[in-house]
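Note that this is a trimmed complex: some chains were dropped, and none of the rest were shifted.
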Amino acid sequence: MPSPPLVELKNVSLAYGEGSERMLALGDATMSIDDGEFVAVVGPSGCGKSTLMKLVTGLLPPTGGEVSVRGQPVTGPIKGVGMAFQNATLMPWRTTRDNIMLPLEVVEPHKRRLRANRAEYIARAEALLASVGLGGFGDKFPWQLSGGMQQRSNVCRALIHEPQILMLDEPFGALDAFTREELWGIMQALWLERRFTAVLVTHDLREAVYLADTVYVMSRRPGRIVKVRTVDLPRPRTLETTFEPAFVDIVHELRERIQQEHAE
Amino acid sequence: HADTPVKFTLDWVFQGPTSPFLVALEKGYYKDEGLDVTMDPGQGSAGAVQRVASGAYDIGFADVNSLIEYNAKNPGKEILCVFMAYDFPPFGVYALKTSGIKTPADLAGKKLGAPVFDASFRLFPAFAKKVGIDPKSVESVNLTPQLREQSLVQGTVDFISGHYFSSVLDLEARGVKLDDLVVFTYSDAGMDVYGNGIIVSPQMAEKPEVVKGFLRATIKAWKEVAANPEIGVAAAKNRDPLIDEALELRRLNMSLQMNVLTPYVKENGMGDVDPERFARSIKDVADAFGLPDAPAPEKVFTDYYLPPKADRMVAP
Amino acid sequence: MSALQRRAIRLAMPWLTLLALLVLWEVACIVFHIPEIVAPRPTRVFEVVIQRWDLLLRFCLETLWTTLIGFFLAIGFGLLLGLAIGASPFIYSGLYPLLIAFNAIPKVAIVPILMIWVGIGALPAIITAFVISFFPIVVNVATGLATIEPEMRDLMRSLGASNREILVKVGIPRAMPYLFASLKVAATLAFVGSVLSETVGGNRGIGFLMLSASARNDSATTFAGLFAIAVMGVGVYAACALIERRMTRWAFRGELVR
């Protein structure tokens, strides 16, 4: 018997604003994410992907339908989440290191352990920074970093407390192809090791197929799920995998579905 | 045993006329009576009455007319005056000779400037009646003490009211000689109200030994100051190192001559009142303040705490 | 709790706290036998308010308009000087210390001198209200400007905008939340200023009324005056808060206070 889904969305819709300002951002989303599944969401700009992320983590209450996590309806922000928002929102008054260590100050059990094990945690932060190519930048303030560097810090902050659910909203958009592909590898390794549940929003179909078990394609605003594609390529996937026909086929299939959406 | 603590408030800052209290404090006369007195400057008589009424202070030095008003408005909670310091009040109004004001009758229709809490100002209606002008014909303007004399000099107001020994000296400091002034004191106009006295809180009134001791010590100091005003000025100088000794000496002498060492005091000693005159003055005051009914004299003043007359002969 | 209930409670809250405070005060007066001269019971004060309604209103209106004129002058000049200080390091370093110095000086000491210069009446009250409420506006506007994100400035500079344009297009909108914060302080200070001036000299305004009442030992009327000032202060604040909500909605878009 398969384990029950970790996150379940049933006919979820969301409208921003009230009265004449009311605008439907997410039309009718139904999806279920298993524990330990890596999910990617793709779709045109403005279709409600970021909104979907906020709904899943309970940051926004849906205006229609139901969101449940581990069978419980979601009423507020759920626990054990690491989220990399689309805009980095690093705190300008903290150094980069302190920024990525923020979750450790808030999330248990790290919060409890932080004071006693500070050195160890700092080492962990430094290692994480180094792994994304930001070694030595821990002491800089976020506004002293380039756009891509801010984005990488943002990802580090989502990872550092080893969350069970990882939400990544276009995490690599501002990076060059090579840095990006390197980070795919790092992300996959992490996932293989820890088997957290991950939701990735991206515009890069190769990225989606490389990392995900399931890819959801969304329609234009108001967003609906128009296609669900399981990616059953064996893990670990490598850059070579991306040139294999099976991989390329999936990318093409997704591409076509989106194009259709776009042409409408 | 420890000395009884007594909190004492003046009606105004430390100056020559109030220096006897400082002399008594400095020379340890209060201490000799078993009192531990702390002394603070005040912000006008009304304030001093309030401080004593509220129990924040045990004893105060305040204008008895203010006290009459307070007692009239707070029946059952009267504060008593136990010692009359100014047998004649220092109240008066002052104008420049250049203004053309010659007699009190000329004040009608003119503009009066004074702090609203100034006793002379409050009693002006009674004075006006005495000299036969309609108090309503006089427009009055509130002026803080710092502004009062300057406004007269600048002509913003036609005349001002205030304590004689304050206003005359303040005007002099602004270059106005006594000769250039028209002075109408209230006592000259036949208004024989009283001036400042020592008032005690109801709690303190129940400790006659303390009050009596306080009065004995104060009178002793007053006697010395009357004989030798310089020691008063010296005490004030000790307390407030910035004062101008010559000026304070003049102020003190003025107040001694005009307000303290009156013929009545020379004859009957300091501190007591003439019952008949006092009753009359209460009526006058009640009239001027528009009080519904005047308090009985015994609800305002008592001679219960006074030392014997022989001890109160302060005139040198 | 439904949104409606929340809203109702929010509207009722200030009145409830006020009521609680007044009841507490009344009870304290009775229990501790506080003499009326020290602090009259609120019921006594309201009695006076009702009895002397017309008188209070007249004096209040005198105070209100002088205060408002001073307040508006303070907004105008405060904004200008705040912008100047925020925009020019020389004006900043030349004027700021002097402004601070001037503001540390109690206005009580200045007002009599002012009256010697300009006479007695509404003018010194307006000037005092202006002078006293001016400074918080300057400080907050200058801080608002100084904390402009450099990205915004770069954007404007890339368009070849002059410093004045940067000030107008970015500086002023950006400083608005700071401005409105300062207006709450400035409005209350403006009342303090005009009332202060009225107590120092003249025979107009609620300050004069209060002072002469206190000289008569009529503390109920003095307190009625205090209440009246408080009510006017809250009125002006409410007006500012209303405009604030309209003009700086963007800054409050994520309000903790919802």
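Just so it is clear, A, B and C label the chains in written order, and each chain counts residues from 1 on its own.
As a working rule, a contact is a pair of C-beta atoms (placed from the backbone, for glycine too) under 8 Å apart; a residue touches a chain by one contact, two chains touch by 3 or more.
Predicted, not measured: the structure shown is a model, and the values here were computed from it.
J.: Where each type of chain is drawn only once, what counts apply to the full structure file?
T.: Counting every chain in the file, the stoichiometry comes out as A x2, B x1, C x2.
We adopt the following convention: only the chains that are shown with their structure count from here on.
J.: Rounded to the nearest whole Å, what is the centre-to-centre distance of chain B and chain C, using the mean of the C-alpha atoms as each centre?
T.: Distance between chain centres, rounded to whole Å: 39 Å.
J.: Please tell me the distance, in whole Å, between the geometric centres of chain A and chain B computed from their C-alpha atoms.
T.: Roughly 84 Å, centre to centre.
J.: Two-or-more-chain contact residues of chain B, please, as numbers and ranges.
T.: none
J.: Touching two or more other chains, which residues of chain A qualify?
T.: Within chain A, no residue contacts more than one other chain.
J.: Which residues, counting only chain B, touch chain C once they are in their complex?
T.: My answer: residues 44, 46, 49-50, 53-54, 66, 69-70, 73-74, 77, 115-117, 122, 139-144, 146-147, 150-151, 154, 156, 289.
J.: Quick check: in the complex, which residue numbers of chain C touch chain B?
T.: For this pair, the touching residues of chain C are 35-38, 111-112, 115-116, 119-120, 199-203, 208, 211-212, 214-218.
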